[in-house]
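Submitted below is the structure of interest, expressed as structure tokens.
Yeah, one chain of the complex is gone here, protein chain that is, but the others are all in their spots.
So that you can tell them apart, the chains are marked A, B and C in the order they are listed, and the count of residues begins at 1 in each.
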Amino acid sequence: MQIRRKCSAAQLLLLVCASSLSAEDLLVTSLPPGRYGGDLVVAERSEPKVLNPVIAVDSLSREVIGLMMADLVHINRESQRTEPALARSVDISEGGRRFIVHLRRGLRFSDGHPFDADDVLFSFQVYLDENIHSPQRDLLIIGGKPVSLTKQDQYTVAFAFAQPYGPGERLFDGFPILPRHLLIGPYKEGKLNKSWGLNMTAGEFAGLGPFRYKEYVPGQRLVVERNPYYWKQDSARQRLPYLNRIIFEYVGNEDAQVLRFQSGDADIISRISAANFETLSKQANGVRRLIDAGPSLEYTFLFFNLNDLSNKSLPQIESKQGWFRDLSFRRAVSMLIDRQSIDRLVYAGRAAPISTHVTPGNKLWASSRVTPVSRSLETARSLLASAGFSWNAGGKLIDGAGRPVGFSIVTNTGNNERLQMATMIQQDLEQAGITVRVVSLEFRSLLDRLMTTFNYEACVLGLASGDVDPGSEMSVWPSDGSTHLWDLSKSGLKSGWQMEIDHLMASQMRSTDRAERKRMYDRVQELIAGNLPIIPLVSPDVLAGAKAKLKNFSPAVLLPYVLWNIEELYWSEQ
Amino acid sequence: MLKAALACGVLASIHVTALLADFASPVPFATQQREYAFAPPTHIRWFDREGGFQLRPFVYARVDATNVKRYPVQFFVHGSSYQLGPVTLDRHLFGVAAPARLFLLGTDGFGRDQFSRLLAGGRISLTAGWLATILSLSIGTGLGALAGFYGGWLDHSIMRIGEASLTLPWLYLLLAGRAFLPLGVPAASAYLILIAVVGVLGWARPARVVRGLTLALRERGYVVAARGFGATSGYILRRHILPDALPVLVTQAAILVPQYILAELTLSFLGLGIDEPVPSWGNMLAAVQHYNILVSYWWMLVPALAPAAVSLCCFAIGDALLRRRRAVPL
Amino acid sequence: MIRFLSRRVLHAFVILLLISVLSFVFFQFAPGSYTDAMRLDARVSAETESAWRTMYGLDQSVLTKYFRWMRSVLRGDFGFSFAYGIPVSSLLWPRIRNTLLLTSVALLVSWSAALGIGALTVVRRSRAVESVIRSSMALLLSIPDLLIALLLLLFALRTGLFPVGGMASLGTAHTVIAHTKDVALHLVLPALALALLSLPLLVRHVQAAVRESMCAPFVQAARAHGIPAGRLWLAYILPAAANPLISLFGYSVGGLLSSSLLVEVIMGWPGLGPLLLESIFSRDVHVVIGTTVLSALFLIAGNLVADLLLYAVDPRIRWEQ
Partner (left out) sequence: MLLETHSLTKEYTRKNLPSKPVTVRALDNVDFRIGRCSSLALVGASGSGKSTLARCLGGLEKPSGGAITFRGTDLSRMSSAEIRNYKRKVQIVFQDPAGTINPRFTAASAVSEPLDITAVGSPDERRERATYWMEQVGLRTALAQRPALELSGGERQRLAIARALIVNPEVIIFDESFSALDLPVAGHVLALLRRLREDYGLTCLFIGHNLTLLARFCTEVAVMYQGRIVESGPMQQFLTAPAHPYSRALAGAIPHLPVEWPA
């Protein structure tokens, strides 16, 4: 008995030595060496709400979580392609139905606890748990069946899908790996949803990201500090990150954000309006650097209510749907809109007019075959005339039945740009005798109209894709998508082209051949540009700024725009 | 007294100008001249480039790449047509011939003439201010007088409800109100409905004042005597209490009117303001709450002068009335 | 005295109950719910969204919701924040402290300014002084709240005299004194903004009250007796003016609380305001109602203090009761 115990103790010692000595399988990047030290202050307009990646829904929470957690495979925000992260490699087999993920060895969570396949298994068990309702869960249902995981050894996990998964390993970006040793207890007690709220202490948290949770001062700030166990190194084999702390200060609104940045209290600014960006640029000096990263993945658009309203008792709106369903009408409206002026006046020239939903910011998927819409009052008028519309003595457009054509555009009040766009559209359509009324509604009231009561005629809204891959648009374009806003009733628009989109979107998700997927997605873009279920307007640029001393600062068009390479940022000496 | 008369005059002329906004403004308030976004106020000149004096004020305008021409300011010019009551007119007080533009107060981000918007905005703002003030004062007076006059449980419950209503988060009631208004309601009416709700909700403060006054007055000999003659409560309120409350109410109104005019700005901050393209003073100032506009375009602040003038006048009138009161000190 | 107090406390309790019920009912009118925004999230399916609705009890009747909330109030939680995933009470307490700090400083500033200005206009009866004060008050009243706050912010930015936004700078919390100084510096702008907002009304009422009491027969008599000005003020005029001013004080607390909402939002002061606004917009119902009930509590407490002061100062009140 005694001998055996000794033996195992010796084995244990050996194991500890081995892991602490060399077996840390760190990722060595090609990054030129930077300089350690310093804090980074980020002024945010709203607070992060929860630090629990399983239930976080708001974007700021996810941004902060992104700093503290890591995923198996990561999408490089600059190249928009995947790169290895916690997984050193992924082997894809069985025609894209099976992923063998090889984990890095000897990595540690920010509290020093080792990381292995059990953490991966636990994390995905949590994400898949039906009782937790993680918002990410739906992404793991592929071909109608949940992904299944098997542990092959301590550092190898196999993922099996019911059908080939088109986007491939991009799936893993967005599934941060959870520390099993900390969360298994709350999970078993059914309290995982309530773990990692902002009332937690630093000791309750551990992650694999470059930073770890330090403190939260309610209503004021959230501080994260350098994770000493982080698994990336620069080319000089210095362990990243360089910065000591990141401080998220909560300042309430965009103007306060700008003021804080201007006064030098905040080091970075992002998601600012073009107007503020211009003002800051005008006052630019050597201390601050402002960067226009080009068109984002956000597309703003006008859309009409194409829902089936037969059981909603909204006769007023229903009577106008005849116009809305008329492609000539939609094309005429699209042609009447002065996108150049929107770009110039609303976005100070820092936006790109678009004619489909895939913006120029999407380097990998934007189709070159979609032609831009050119504004033409004459073409619009002839289109309308050929569709049976005419003009009365007062110059107002009337339809075949002699009713004057007019509608209201709803938009949300929190967003100044959308309101401005609606106002400009109002004037643009006026020129063809269409009377437009702009109604601004507070965001939830607007959503209620769009998604529950269908009590609206037209709406200006914007959507931002989470990723460049068409997989991220699956909730928008197929007719049964939950964000298929213009026709959530799924029955109003049983047209051929919509069926074709449904088919194309479903097929590209099953295909692992990138060229084929591209071909299919190009066709989707053409169909949308040609049939205008939405009338695309512009895509605003990603605008950001930082102190000039901050090196490696490189805003990207993918979320999170500026903090995606946080581990690489450092303060230069001057 | 002179000052009050002057204030009345200014106030009246502001109202008249707002009423005749269509005539006094050179272009319709909603017209976007997009190539002139954020244009500063046009320089009106008496002296030309050569230093020669012109009898008629004029503006310069570029006619092509190289040439700049003089355009005199004209009065009673033909322009876009508008309705003034039952008649359709197309005369405007002043203007310049195209391609020159005359922006007295510059333009906003869409290139809309600020001067025209200021005049048109007065209509909405003044209506809103008066409407809300009248509503809150009349409801406040009614309930306050009731509470003070009858006392007892009625007084108690009115005052408790008043206290509660001062603390209630009316904001989401307003949000709901805005959300439930049909889409077809024109922007101005939608806003007036909302400000009416705000006015109705503002009853508690005037009610308090009137209640205090009523409490003091109802013990006065002449009120007791009137009751002795068999006067009804309504009579006493009408003949004895309200006349005494009137100066107080006017003072209150002098404060409330400007406040309600500016309430629009706060409402639009909360997403409940007036919808584009209809202007109002608060709505025009709301643009300035964006930091970049505040620092870049000073003329966007000019609309603040209108409510300031109104409130100065209101104050002067209120003060004069208060001095005239000289009634029984309370 | 004790009965007076206990009756007022009972009233306060009834009001709070009324407010909580009305808040719930009104909130029911506001369209949309917390989970609506999830629908715009490309990752979330309609099924997940409805599962969240069930999880938060959003699909239940108002009555059930109210009683569930009441139960959690009795536990001391004040409900559960959907957005933050933690009990509302733990969200509220730290912010209440900040709001109270801000409003009490603003209260102090605005009242001393109002009393000073009120006394000045009455003592120095010069037309110039009066018209300067009147027009500046009118100007203050005619500048929208938002703009005052923003102009102050700009001023701070241009001069660099005061920190912009927030409540404390980083890394200054080494000593208590340094920390206090830092917070005080941050407090200047929001408190000033808040004080400026409430000043015109206060000045007006203070002037009226002082003028009335100066005209009071006993003050005239005292003046006729040749009582020196200082004593006249302290012993005669101010006590006579105290009565309306004390009740005004109680109500000004409420006014300040409600305008502090906006100032806090603009100035980035970490009080109840930003939390309330954000939770209204995100329909985080329990946070909204918790905040509402709590600010009502402060308002009522302010009125109660004013009543007690009146009770102490004015013998007539004791008679009436």
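Quick note on the criterion: contacts are C-beta pairs under 8 Å (C-beta built on N, C-alpha and C of every residue); 3 or more make two chains touch, one makes a residue touch a chain.
None of these values were measured; they are calculated from a predicted model.
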| item | value |
| --- | --- |
| Residue among B:Leu181, B:Leu215 or B:Ala231 that touches the chain left out of view | B:Ala231 |
| Option touching the unshown chain, where B:Phe47, B:Phe75, B:Phe180 or B:Tyr222 are the choices | B:Tyr222 |
| Subunit B residues touching the omitted chain (full complex) | 220-222, 224-232, 235, 239-240, 243-244, 326-328 |
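Note that only the chains that are shown with their structure count from here on.
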| item | value |
| --- | --- |
| Graph class of chain-chain contacts, one of line, ring, star, complete, other | complete |
| Dominant interface by contact count, named by its two chains | A-C |
| Centre-to-centre distance between subunit C and subunit A (centres being mean Cα positions), rounded to whole Å | 39 |
| Distance from subunit B to subunit A - Cα centre to Cα centre, in angstrom | 44 |
| Shared-contact residues (touching 2 or more other chains) in subunit C | 30-32, 150, 154 |
| Per-residue overlap in subunit A, given as positions that touch at least 2 other chains | 255, 259, 414, 442-443, 445, 448-449 |
| Contact footprint of subunit B on subunit A as seen in their complex | 255, 258-259, 273, 275-276, 278-279, 282, 316, 338, 341, 344-345, 408, 410, 412-414, 416, 419-420, 422-424, 426-427, 437-443, 445, 448-449, 455-457 |
| List of subunit C residues in touch with subunit A within their complex | 30-33, 36-49, 51-52, 55, 83-86, 90-91, 94-95, 98, 150, 153-154, 156-157, 160, 163-170, 264-268, 270-271, 274-275, 278, 281-283 |
| Sites on subunit A touched by subunit C in the complex | 39, 41, 43, 46-47, 49-50, 52, 55, 57-58, 133-139, 174, 193-194, 197-199, 217-221, 247, 249-253, 255-256, 259-260, 262-263, 265, 414, 442-449, 451-453, 463, 465-466, 472-476, 482-483 |
